[in-house]
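The structure appears right after this line, and notes come after that.
As you look at this complex, bear in mind that one protein chain is not there, while each of the others sits in place.
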Amino acid sequence: MAPALFVDTGSPVHRLNPVTKLVALLSILVIVFALPQWWTSAIVVVAILVPAAIVARRARALAGIGGRILLPIVLVLVLVQGFTFPGGRTVVWQWGALSLTAEGLTFALNTGARIVALVLASVLLVVTTHPGDLMSALTEHGLSPKFSYIISSTLQLIPSFRTRADGILLAQQARGLAIPRSPLRRVRVMLPLLGPLVLGMFTDVEERGTAMEARGFGSTVRRTALEAVPDSPGQRLARWLMAALAAAAVVVPLVQELL
Amino acid sequence: MIELADVCYAYPGAERFVLEHADLRVEPGTIAGVVGASGAGKTTLAKILSGFIPHVDGGELSGSVVIAGRDLAGLSLSACVRQVGLVIQNPFNQISGARYTVRGELAFGLENLGTAREEMADRVTQVADLLGITQLLDRSPYELSGGQQQLVAIASMLVLRPPVLVLDEPTSQLDPAGTRMVFGVLSQLRESGCTIVIFEHKLELLHAHADRLHVLAGQRIVASGQPGEVLADPRTDEWGVGATRYTRTGRLARDRGLGPVAVPLPVSFDEAVGFFGGGPR
Partner (left out) sequence: MSDPIAVDPHRTRDRLLVVAGAILIAATYSYLILSQPAEIAASGTSRAGLIAMAGYLVGAVLIAAGSVRQIPTAVIAMIPVAIALNIVAGQIVSTLSLTVYLDSIGTVLVSVLAGPAAGVVTGILSNVIWGLTLTPIPLPFAVVQVVIAVLAGLAARAGVFRHVYLPPLAGVLTGFVTAMVSAPIAAFVFGGATGGSAGAIVGAFQAMGRSLLEATTLQGLLYDPLDKAITFTVVGILIAALPARFLQRFPFARTYRVFGKGPLTRTPTTSAG
């Protein structure tokens, strides 16, 4: 089963080599921390991530998934740091013992902007890149095939794990047993049923290992790949440039400080 | 050629031997069927034949397991794996999950062994055609039915073209048509020189396709011979092997005073026709 977040629209962003997108993500990570003002992150989001999402025809998915992840974090960040930031001096609003400070809000803005940029950049990578392609590309660049196997296998195992768990629940319902609405009670009902499922999956592992070994997984020869991951000299150059840009974002402020 | 001599085996930490003084001989380019009650040690024997015991499972193995003139104990696991292909019992567990399509799943073993890309694509197309799963190539292996998964599991091993093939109940999830097709493919492989050991319950098909039949019971191989001879043996019930429906019918008829007395009980349809004198009118 293909992971739900990835939808192939065949856009140019989808067709980029996954390593190029990963290097872009890591470069963005370094840059938004190295240049800590909120507008660095804002520029990254407005000038890079949003256009890329539109080109990829995944802007709505990015907004939906990103919003769901970010909303609670940003809300907590603004409330907690706005009211209790240790460096807060300038009170902008007072309500009883609680005082909202400008320093706290600035801190929340800078930190929040970084989190927004990082989450959106990661989600954009995930919604435009099939994990199988990501793993193949990384394996070509020297990642151990064991990592690649574990990630691909887990991604396909989780849905079947859920299907089996749902099957158990449905069987319970078919037998006339009520499934409680409250999640805590539901867990209490599910635990004795899921126990055998979990144990069964662990004991299946023996066979899975045998089957993999039988197909040469433990072999030490140099592996080949059925399908090549498309790459281009332009992307190779772009990767180096992005890395250089990230390095510059770290080094230049340090040098300026020293001078 | 496969030659097991005086093989004893116990799993690590186990108090009992699963196999005791087991002997088995399979000529090259033949199909050997192994039958036995569930729990008789079929899966254990399959793992011994493919080197997983003792290389992976550990435990105490004595005696010799010689395949194509080399003792598996002296080979590395990856050398054993190149020599002997193993199709395990549960097709769901045979699927690696390392790839997202049947095509990728079939190529997984070839990738691990470093096969060139063009050859890999050729072999995948060929094996898919052989087992009639070409239309599944772009689907996810996890979205298939049990029978389809089983065909993919068998194909994922055939694609490696091992000189010896060991199959542990390879048709358990298949419908009769699929089962007949798999046996047909195995017979085809035998013609190309592959040595095949198949652990199976379907006695009629074994009788039709296997060159020899071996019975695993009481921790050892208790009988070996032509499938017809072995299945006609009066001790099959005692071994927990059961009998074909033709033998059962013949036995029932004889118990009621019907059918010829001097002729051995029938095993196959053809023999049953002869046994009952031309069959029903």
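Chains here go by letter, A and B, matching the order in which they are written, and residues are numbered from 1 within each.
By our rule, a contact is a pair of C-beta atoms (placed from the backbone, for glycine too) under 8 Å apart; a residue touches a chain by one contact, two chains touch by 3 or more.
These figures come from a predicted structure and were not determined experimentally.
Novice: Quick check: which displayed chains does the absent chain contact?
Specialist: A, B
Novice: Hey, which of A:Arg15, A:Arg60 or A:Lys146 is the one touching the hidden chain?
Specialist: Final answer for the missing-chain contact: A:Lys146.
Novice: With respect to the chain omitted from the figure, which of A:Ala61, A:Leu118 or A:Met242 is a touching residue?
Specialist: For the chain that is not drawn, the touching residue is A:Leu118.
Novice: Quick one: which of A:Asn110, A:Gln172 or A:Thr224 touches the chain that's been left out?
Specialist: Of the candidates A:Asn110, A:Gln172 or A:Thr224, A:Asn110 is in touch with the missing chain.
Novice: In the full complex, which of A:Pro51, A:Gly64, A:Pro180 or A:Gly195 touches the chain missing from this view?
Specialist: A:Gly195
Novice: Kindly state which of the options B:Asn90, B:Thr115, B:Gln219 or B:Ser268 is in contact with the chain not pictured.
Specialist: B:Gln219
Novice: Footprint of the hidden chain on chain B, which residues?
Specialist: These residues of chain B touch the chain that is not shown: 8, 10-17, 20, 55-58, 60, 75-79, 97, 218-219.
Novice: Could I get the residues of chain A that touch the absent chain, sorted low to high?
Specialist: The missing chain touches chain A at positions 3-5, 29-30, 33-34, 36-37, 69, 72-74, 76-77, 79-81, 83-87, 103, 106-108, 110-112, 114-115, 118-119, 122-123, 126, 131, 144, 146-147, 149-151, 153-155, 157-158, 161-162, 165, 183-184, 187, 195, 198-199, 201-206, 208-210, 212-213, 217-218, 220, 250.
Rule of thumb we're sticking to: only the chains that are shown with their structure count from here on.
Novice: Give, as an integer number of Å, the spacing between the C-alpha centres of chain B and chain A.
Specialist: That gives a centre separation of 45 Å.
Novice: Residue numbers of chain A touching chain B in their complex, please.
Specialist: 1-2, 130, 132, 145, 148-149, 152-154, 156-157, 159-160, 204, 207-228
Novice: Spell out the part of chain B that touches chain A in their complex, as residue ranges.
Specialist: 47, 50, 52, 56, 77-78, 81-82, 85-90, 92-100, 103-104, 107-117, 120-121, 124, 140, 142-143, 153, 156-157, 160
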